[in-house]
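Missing here: one protein chain of the complex. Every other protein chain is in place.
Each chain carries a letter (A and B) given by its place in the written order, and its residues are counted from 1.
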């Protein structure tokens, strides 16, 4: 039943259409896959060497060790560590590509890109220890790009951005031997250590897992974020619209889907090219309408205000509206099913990255050197496809919502200080005084194993009701936008009194959209800045903050979870990571780690219970910091429960 | 045929508290009923070997099921070509493919979803208790001993003796149902 799948009415509508038209979606495939293998779910299936595959009997009757002798602890830890490595690799490889683009732009090998945020360029150059005096922007950009690339191949030493963390945190990482040395190195070492017959101590494996994850959060992802700001401009608060109602019946609808802004940013420019607009008119369309899905959407949203069509689980649904003339994809979270679904409609699917091809799908390979031409070529294909629309197969949901995006570590909290006094002081003061209880990052994917958007929204509402400022990214942010939580006026209604006061005073929504999933690194910067501002302890683990990925599905989410935990933050995953087959590893993650890195995990699929755990954690941290009691505790809790039911 | 296979009333049972849904039994069943009797080769066979067991969710638990070889088998009564019959010695419900015409009367009356349509030959198909194998392929493949071969009395005894540890709680919230 479509109503059980999603709480987003637009998605439900599209699902009904899919059902009527006999189109199989991710939910149908999920159902067909039931029941899913318990060994995989528990993490106790090992396929690492050819003596296997091996499985541990969780009931204790069958084998307790694999052929090599690895027990459940080793197997679970190795599998998990490889997920971290894959997730970190994805974010970092993205970061590497941005660095390459910056270099190409600096060398003048492409005219589609140039440095847009010179201030940030200089700031980063300084951080990298590059002497900027007397150098022009492109020279600096070239050196910054090259310095960033060094971070990937570096063998010894420490990642530059890791020094952004509070001093105490850096000391801890060094002491534990998890200070990341080089991005590629840690990922490679992780793969080495988890191959057959190497690391069999689950604690040691998870230690390297954390180091690998830190190369993501404080390395690859952060490089991606910062260099994207330099190349495409640092986002500023911007108004935009979300959901499938943004598809246009009378315009050529082009969807960009995936994770990188490199091509899509140029597509935005090309979509305004008079030649193409003329062509669109020739084909009977009033214009070219761009929309985004997943993190590519967030990238062009926060820099250009391009509407967001939907999040991860809506990629098929967008096609099912029958109104998408072309969908171009880059990398990550692209369902291979799009190939078949687009064939059921007139939609043209185009892959663009040499890293991501799908059989029987048109591939127009993107290279920075001729980015604009490629963008135009793809757009032209979309325009020419407009005529193939099946008029009676089009059904665009009416739902759309306005919201504000484009907050960053620089803009979001400086706003709190006002235009002329941009500082984190007011944020710290709000927490210290108890007007705010704390802050939470609610991030991550969506997953058909939980009602689409439901866990994100239920959790966020529970948090803001209790005066917790929420920052969000990626698919979680899109979920929040769809119901108005990212709109200052609408969102405010759901907030507790203390948070409401702040929203009213500064005109921000209670939930701040910080960007794509690599932009989770912005959250790390925010937290470090808060510590630096003073009054809330001297390490990230002292802060009354927590993180959550209530509907996670990707390996990238595991990498993010680990760098957040390793940075000292309590983190909740909705459905558990595949670790429950080992009691030791589970206890290590959900308990022991707190004593070691200050952060730990909890797995809680009920979003209200999860939010409560986060709130308790903040209360605990507030007590430890001897902060004033939360200002509106009573009032906040008495407020009627905002009802979103499963 | 081993002595084990001559015993009366033996069939396959599933201890639902122990099934993890790995579908190893399904795979083993299909392989057992292939020509090659080996996974890597059998998956290339045409027609593809078919499994006679199924793993399915039961609310928050999972079970593996197949023919129950009922004492009073409705499929035997319903069969108009006497392709379904009871083995007088073992009590097994047997199926003679050569006699079967694919009328699906057996499917119509089987309450256990145990009979499958072999669309290639247009005949019914079900658990035959692995006549070519000393063992029962699904039971042998089960990594948690959820599957058990024996008489109903033996199964009952086993369940009573080994009060198995509380069934693992499924942690994922399953959507849909």
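Convention: contacts are C-beta pairs under 8 Å (C-beta built on N, C-alpha and C of every residue); 3 or more make two chains touch, one makes a residue touch a chain.
In this text, contacts and distances are computed from a predicted model.
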Listed names "Spermidine/putrescine-binding periplasmic protein", "Branched-chain amino acid ABC transporter permease", "Sigma-70 family RNA polymerase sigma factor" or "NAD(P)/FAD-dependent oxidoreductase", matching UniProt entry of the absent chain: "NAD(P)/FAD-dependent oxidoreductase"
Among shown chains, those touching the left-out chain: A, B
Sole contact to the chain not displayed, among B:7, B:37, B:61 or B:86: B:61
Where the unshown chain meets subunit B, residue by residue: 13-18, 54, 56-59, 61, 63, 65, 68, 70-72, 74, 77-82, 98-99, 101-105, 107-117, 119, 122, 152, 155-156, 159, 164, 176-177
Hidden partner chain, residues of subunit A it touches: 1, 22, 31-32, 34
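Following the convention adopted for this analysis, only the chains that are shown with their structure count from here on.
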Inter-centroid spacing, subunit B versus subunit A (mean Cα positions, whole Å): 45
Residues on subunit A engaged by subunit B in the complex (per definition of touch): 1, 4-5, 27, 30-31, 34-42, 45, 55, 57-63, 448-451, 575-576, 580, 603, 605
Sites on subunit B touched by subunit A in the complex: 18-23, 55-57, 62, 143-145, 164-165, 168, 170-176
